[in-house]
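All protein chains but one are shown at their positions in the complex.
Order of writing sets the labels: A and B. Residues in every chain begin at 1.
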Amino acid sequence: MEPRLLQNKRDFSVKGFLLQWEWMLVVLFLAMTVMNINLSEYYWNFDNLRDATMSFLDKAFIVLPMVFIIIVGDIDISVGSIVALSSVIMADLYNHGVPMPIAMLICLAVGTLCGYINGLLVVKFKELSAVIVTLSTMIIYRGIAYILLKDQAAGKFPDWFNFLGWEYVGGIPFILIAFVVFAILFWYLLHKTTFGRKVYAMGSNLTASRFSGIQTDRIKIIVFTLTGLMSAVCALFLTSRMGSTRPNIANGYELDVIAMVVLGGISTSGGKGRMIGAILAIFLIGYLRYGLGLVNVSAQTLLIIIGLLLIVAVSIPKLKLGKKR
Amino acid sequence: MKKFMALGMTAVLSMSLLAGCGGNNNNEASGSDAKPSSSAASGSTGAKQKFAIIFKNTGNPYGEKEMEGFKKAIEESGDEAILKAPDQPTAEAQIQMIEELISQKVDSIAVVGNDPDALQPALKKAMNAGIKVLSLDSAVNADSRMVHINQADPERIGRTLIQGVSEMIGGEGEIAILSATSQATNQNTWIEWMKKELEDSKYANVKLVKVAYGDDLRDKSVSETEALLKSYPNLKGIIAPTTVGIAAAGKVLTDKGLKGKVMLTGLGLPSEMAEYIESGVSPWMYLWNPIDVGYLAGYAAEALVDGTITGAIGEKFTAGTLGEKEIIADGDGTQVMLGDPFKFDSSNIAEWKSVY
Partner (left out) sequence: MSMNNKGGSPAPTATNAAATAGASGAPGPAGRPTATPAPAAAPKASLSANIAKFRELGLLAFIVILAIGVQLRNPSFLTWENLNDIATNTAILSILAVGMMLVIITRGIDLSIGATLALAGMSAALTVKEYPGLSPLVAVLLGVGIGIVCGAVLGFLVAKINILPIIATLGMMNVFRGLTYELSGGKWVSAHQMPDSFKAIATGKVLGLNNLIVIAVVIYIVAYYFVNHTRTGRQIYAVGSNPDSAEVSGIKSGRILWLVYTIMGGLAGLAGVLWVAKFASAQGDTASGYELSVIAACVLGGVSIAGGSGKISGIILGSVLLGILNNALPMINVSPFWQNFIQGMIILIAVLINAVVKRGIDRNNLMRRRI
């Protein structure tokens, strides 16, 4: 998965490049906003813009830790299944008489455990890539969810559980507030702590990092565990949004999450990218989908537009870059 | 050169954005001419009212026909129809679409649910916003809708399919069911009724050996059918209450030369099944007319919006060419029944295969 050609072009200022990338996202975001305002009279409306965040922010919780995983140079495609498994276990326990708050804690614990297992397998079996490890756990985790619930749905949660996905605090959706808090935490972790610096170091050169005394295995496990935990957080919000759960929820979330991370400028070859880019990408894709949804663009057209956006967005900086050299 | 490419890329980007607008016109136009001034629509008095339908997923001919029928009904009333379907058949995507429709202040949402329960919070939000909500085909639970449009009585479907397969195999032998996904609500209800019908003593010699799930995927349905044939060499009949499943089973039976040895029936689109009904691999099968399901839903939505009905038992409304329909009980909720499933066999398949 490491692209070779990028490395050949290391000689330009990395910082300048990243700056460009995030600026480009801002420009794209503005262009998208202008376009949406022109497309639909319902877009530029505080209530609508506010409520739109409620339907695309659930995945965004997974984007935050996925940034770390991709900077380290790995990938985790089991996140959608972790969401399903932790959600199903929570609902199943609740329906068997476990109090909801405890069930929610167990949901978080299950997600964390799933992530930890991923990390452990990736670290213990270095000859296997994270792709195949998380591909198998992706099938296994969802498999357990199917074993638990079979063809049933579980739900009938207490009314207050609705709060997570549907209610407001001071006029702002709770999910948005939660996301902002987590985003700040993860931003801080990546850019302001030694942990974050070690993650970048590992992404740029794993072997050198190990020799310079970074406990690379430990950090990898932590990063995967965090991803599991945040998948469970996503599970809490998503389950609240849906009011019930089934083994097949959050199907295909992994690709959406990865798309947001890479559109945010985080390189799958590791070592590059910033949190702010991923956050911009979340809102760019989220509002683009919402705006086009407001004018009822068909699903196939939406697919094409999102696909082209991804390609064009990552192409533009490369072309400018080529010109500079 | 690079500069030109950058320009080209930017052009592509803007074009893709423009394509968005173009797509908009196309899809919006599905309602009426275009959208000259939908600004007046929110008032909902005098201006065209907006009726939305959300199907399970895009690119599904059954859904296209259902939406076509819905649009026809809405246009007969002179209103605007909005047709939506996500690219994947998930409840998550449908919730997002419901939010989009609430923002657009539509007058009514008709939904073919990907999950009976998971749309409840979103649909309740819509109803609180004054939007009339109904489900059709694949129901959402009674709390999240005002009325459901039922294509056919699930009990009748389940029982008819068992009666059919029993007749085909001469009232004796092993049968199996090839369903869609294990989560598919419609299919699960029908299978329940099939099992109840099998309890009747006249089926003492008919044995249901397995319910297999082909997940509505061609390759998996084929593997499951092949496994059924090998695991149960005495298998006499297969019931597949789903279009992909029944067509995949038809293909396997054809290729393996099992025509006449293993009987196939179920629910399927005539266009998909024409080949196998004409060849006799499946003597007959059933379905309702998806256009009529959508058409009836369209009139029900109109009646809900203009206040003719509220979704209570006993209310009546006129559904265009389908005549007068009455709301009846359905568990905790209410429903409108389209009618009995239609039987397709070699005598009538030719005229239907080009319709849907």
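Rule of thumb we're sticking to: a contact is a pair of C-beta atoms (placed from the backbone, for glycine too) under 8 Å apart; a residue touches a chain by one contact, two chains touch by 3 or more.
What you see is a predicted model, and the numbers here were worked out from it, not measured in a lab.
Determine which one of A:L49, A:V131 or A:L176 touches the chain that has been left out.
Result: among the candidates, A:V131 touches the missing chain.
Which of A:V34, A:I102 or A:I147 sits in contact with the chain that's absent?
A:I147
Among B:K72, B:R218, B:K259 or B:K343, which one is in touch with the chain left out?
Answering carefully, the residue with contact to the hidden chain is B:R218.
Determine and list the chain B residues touching the chain excluded from the picture.
5, 57-61, 63-64, 87, 182, 210-213, 218-220, 222-224, 226-228, 230-231, 233, 244, 247-248, 250-251, 255, 269, 271-272, 274-276, 278, 353
Would you write out the residues of chain A that touch the absent chain, in ascending order?
Touch set of chain A with respect to the missing chain: 1-9, 77, 121, 125, 127-129, 131-133, 135-144, 146-147, 150-151, 252, 255, 258-259, 262-263, 267-269, 298-304, 306-311, 314-315, 318-319.
The working rule: only the chains that are shown with their structure count from here on.
Rounded to the nearest whole Å, what is the centre-to-centre distance of chain A and chain B, using the mean of the C-alpha atoms as each centre?
32
Which residues, counting only chain B, touch chain A once they are in their complex?
Listed in rising order, the residues of chain B that touch chain A are 2-3, 5-6, 9-10, 12-13, 16-17, 19-21, 23-24, 26-28, 38-39, 57-59, 82-88, 90-92, 95-97, 99-100, 102-105, 115-122, 125, 181-183, 188.
Spell out the residues on chain A that touch chain B in their complex, using ranges where they run on.
That would be residues 31-32, 35, 39-42, 45, 48, 51-52, 54-56, 146, 150-151, 153, 155, 162, 165-166, 238, 240-252, 289-290, 292-305, 308-309, 312-313, 315-316, 319-320, 322-323 of chain A.
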